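What follows is a short report on a single structure.
In this view, the complex is presented without one of its protein chains, the others remaining in place.
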Amino acid sequence: MSDISITVRPPVGMITLRGDMTALGKATKKVAACALPPMRMSTASDTGRLMWMSPDELMLVCDHSDADRLVADMTQVLGTAFTTVINVSDARQIFDIKGIDTENLLSKLMPVNFDTFAETEVRRTRMAQIPAAIWREGDRWRVMCFRSVALYAEDVLRNAMPVGA
Amino acid sequence: MSRRLRTGGRLIDRSKPIEFTFDGRILRGYIGDTLASALLADGQIVMGRSFKYHRPRSVVGSGPEEPNALMQIGEGAHFEPNQRATMQPLYDGLVAHSQNAWPSLAFDVGRINDFGSRFLPAGFYYKTFIHPRAFWKHVFEPVIRRAAGLGAAPTEADGDRYEHQYAFCDTLIVGGGIAGLTAALGSAKTGERVILVEQGATWGGRAVVDGATIDGKTAADWVKNAIEELEKKDNVTMINRCEGSGVYDHGYVLCTENLTGHLAAKTGPRERLWRIRVGRVITATGAIERPLSFAGNDVPGVMLASALRDYVVNHGVSMGERTVVVTNNDDAYRTAKVLIEAGLRVPAIIDTRQAVDSTMVKEIKALGVSVHTGRAIAKVHGNAKVTAVSICLQSGDGTVLQEIRCDAVAMSGGWSPVVHLWSHCGGKLWWDEERAMFRPDPDQPPRGADGKGFVITAGMASGALTTAEVLDDAAEAAGIDAPPCESSPEAPILPVWMMPEGADHALRSKMWLDYQNDVKVSDVRLAAQEGFESVEHAKRYTTLGMATDQGKLSNINGLAILAERLDATIPQVGTTTFRPPYTPTTIGTLAGEARGAIFQPLRRTPIHDWNEAHGAFWEPVGQWRRAYCFPQGSETHAEAVSREVKNTRQSLGMLDASTLGKLIVRGPDAGRLMDMLYTNMMSTLKPGRCRYGLMCDENGFLIDDGVVARIDDQTWLCHTTTGGADRIHGWIEDWLQCEWWDWKVHVVNVTEQFAQIAVVGPNARKVLEKLGGMDVSAEALPFMAWTDGRLGDFAVRVFRISFSGELSYEIAVPASQGLALWTALMEAGAEFGATPYGTEALHIMRAEKGFIMIGDETDGTVIPQDLGLDWAISKKKDDYLGKRGQARSEFQKPDRWKLVGLETLDGSALEDGAYAVGEGVNDNGQAIVQGRVTSTYMSPTLDRGIAMGLVERGPDRMGEVIRFTRIGQSPVEARIVDPVFFDREGEKSNV
């Protein structure tokens, strides 16, 4: 048996935030208790994990049932500022990868240097032939991809499992 | 007769005998053998047949350079041709077959080519088979193909798995000999990340075979210590059975690791492709011994001197009992020593040099071996095995002085550094006259992204020859002091490119340069004589170096012959280009995991599984899978499509439209952006309303279309075509980031967030009313309006839009609710005979209405004006993407092909893509063409063929009958009509 487990996470909330990072950071701090993460990093709170996606984009991963309320609250806090907050909870699928030497499994599929991977980093990259994002969550890895290719993602992850899995 | 010696063989385990089969015969060998050593041990000297003349060939080398001993390994789905027996580890149950021999290895009909070899010189095929043309295809090619060829192509799909692995390191060292190990020890000290790869199963390289002394220890002990030390280091990864295959731009290196090639029980991936990004590469790839060019140098039993001693030392196997050594340098004397120590006889050493008195030579002479200096081999006797050699003066014409009986010949023409990895990415070479070798020029290395060199060579790969030189060079590459080592000086090499110097044509035409492709000294000379003076031309004319071994043995000898014939120096002639991979790589390894079900990503909608369960016949649309139709029982696809169309037009159909692209465009400048992206005015669209829009590229060509909904003051929702979402999203981001970066607009691609379901047909409204929760009446939700609300248990957004001409609602719901909503709608619609329909019914219904389809009516050369879409192009706007392009004179010409409807006179459907033929012919004698069919269907609604097409001045020719081509039949007549075939007034959708 392999020492690695791959599980499909039940639906989680995902919110895309676009706009000026300082303004967004204030809103996330207030509504979700997550401070603005530095470039490529993430911050976490009881509400969820706030991830830096691009110079004008954040993503908040939270409980699925909280997403609509958080969108409404942040939209209200942001007011008339030029920002966009959208609930995209159903657009993506997240996998949980746990076990021994999981970096080795992931490095079969993505051109990522795990030696230089920071503790709170969120790496957007290519997994085999699809876009994906990965980050650490405690002792495990999270892999996120688009919903329509979730089955492909699961298949390539399982295919990369060590012999005997 | 080759055989296993009673003792010796440092790599084999005599306590572990194993069985394998060769051409159906069961043979025995030991763990630690290669297939080549095990075959020699069994006396199986002939291992293959050459490509062109089918001459019997034995193994000539002991490593990856082997040109002759190519085998077919494995069976069925695990069959692989053209495997080098020298690199194939023996395992219990291995199945090997010889190749390129018919009917058998011992008796090969193709050998007749050899007896007629004067009829098959270089360029023979080019010259002979040109005329008559028809003969090539029907006579020459089939015969040649049957006679030629290497291993058989596998007949089954590859049953093995492969994988890729990405890796990063500061220093990658290729080669696990003493140079590579020294470089690794040095690099590891600095704490940097080091990867060391070795193509073979064992470490230490030649030094262990040749018995050098390093740091007061035997080479074997020194290597053992080095391995132990490196294994302790966290920052060092060591991988054996892993070849450095190619060096590429910006420090990218591919290595190929063989995972199961040596195992009887094979589980897991067969090979792993390492995709390594490096700071620098140290290539400690060693050197390859060169053959000598003498008549009969391909007779089985003639072997590289180093390979001969490899087999004795590593596997306890000898090629023969009496071995004549022929050389132009000191190194081959080591072979003589090894043979004598193993109790075998060396009747003569033939040395082309006049006087040699180095330590090595003296030592061998002292053993009583007779050394013939200034001599050469005039001819090798024997057919399927060496029986004797004739000796002559190297400086003469081949007049035989003496004949020596022997059953093996060990030849050494000097050493060529393995510079492949150095050269792959542009590293330059220089010709060392003294050592007669091309060496890497450290001042002209391959350069990386920062403009600095990123490849360093170490050891023999740099051109070092003695153990001391090798260690010094490798230590310098790694920035450490070399371990102490003393090597006694060797006498210099005497470059010899042909043996003897004055050999005539008869001798030259029996001197093989490229064993695998049967290229001889005479062929290269002929190429030069016929004007193929560039080394690249001579290579292609003669096929020198073009076999699967890529000339590892033959290239230097070949270009030296060319240089001599052209009266040029070797560096003037230069080498051919070294291209990766170093040895052939299986396609499966390059494909990695991308095979079978995961060959490419399949995109599935939230309703995919329902479609599958209800018999969807799938159609690929980009990476999406969409249902083409849902055949029931014994229905044909055409019958299913017809039923789906009729049912939808008469009552109710439902379409999974989730694949449509959905882009949110939002911000204070969103209206301004929308007006640039679309040809019509989108900024004036009222919130709550929808509008059909066209997107063009800057050439003016139509690239996408779809319905736009105004959500609120600052927000628009753009629907794109199924294949278009990512492309159009990228296109918009390009304009926003690179041209109008001061515009305040956000674009968010929400395609994946929503499922979208089209409820279509006269009973559509009743279904929504049954679910309840929102007013979907014509008054509350008129045609081309949208609204948010609830339908039953679902929070939805309903668009009242139609691509079919029917009363139609498109309902968007978060993807996780998609299947539940679809099921609820199907249940509610059951009383109206709700029918799922697929893409073909969708296409037919849109064609009946004369709606265009991107990719059918457009092909990248069509502007909206060609399609009669002028109504969707704003005349008021100063600018939009494509406006300037559309203003070009070409697009104003009155004879442009424009969109029309087409109806055949006999009611049949036109052929897809059929051309409208005019009167007469053009300057090339081809029929005049005046249009083509872009969409054609058998309309179930109208019960006749309908089509759309682009026809020259089409809209001005309404009612005219023109002819369209049919494959294999005479043209068919069709009338030019309005492209809207059904419900021209739009009464059905606007109710």
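Each chain carries a letter (A and B) given by its place in the written order, and its residues are counted from 1.
One rule holds in what follows: a residue touches a chain if its C-beta (ideal position, glycine included) is under 8 Å from a C-beta of that chain, and two chains touch if they have at least 3 such contacts.
What we mean here is this: contacts and distances are computed from a predicted model.
Taken from the listed names "Carbon monoxide dehydrogenase", "ABC transporter ATP-binding protein", "Sarcosine oxidase subunit delta" or "Osmoprotectant transport system permease protein", the protein name that UniProt assigns to the chain not shown is "Sarcosine oxidase subunit delta".
Here the chain not displayed is in touch, across the complete complex, with A, B.
From the options B:E75, B:D397, B:E486 or B:E698, the residue with contact to the unseen chain in the full assembly is B:E698. Listed residues B:E434, B:D879 or B:E985: the one in touch with the omitted chain is B:D879.
Touching the chain that is not shown, out of A:R9, A:R40, A:K98 or A:R158: A:R40 (per the contact rule at the top).
Among B:E156, B:E733, B:D793 or B:D870, the one in contact with the hidden chain is B:E733. By the touch rule set out above, chain A reaches the unshown chain at residues 39-40, 53-55, 57, 111, 123-126, 131.
What chain B contributes to its contact with the hidden chain is residues 248-252, 277, 447, 449-451, 698-699, 730, 733-734, 737-739, 741, 878-879, 883-885, 887-888.
Operating definition for what follows: only the chains that are shown with their structure count from here on.
Centre-to-centre, using mean CA coordinates, chain A is 33 Å away from chain B. Those residues of chain B whose C-beta lies close enough to touch chain A in the complex are 161, 163-168, 193, 267-268, 275, 277, 593-594, 597-598, 600-606, 623-624, 664, 666-668, 744, 746, 748, 750-754, 814-817. By the touch criterion given at the top, residues 11, 16, 18-19, 56, 82, 84, 86-92, 104, 107-113, 115-116, 128-130, 146-149, 151-152, 155-156, 159-160, 162-164 of chain A touch chain B in their complex.
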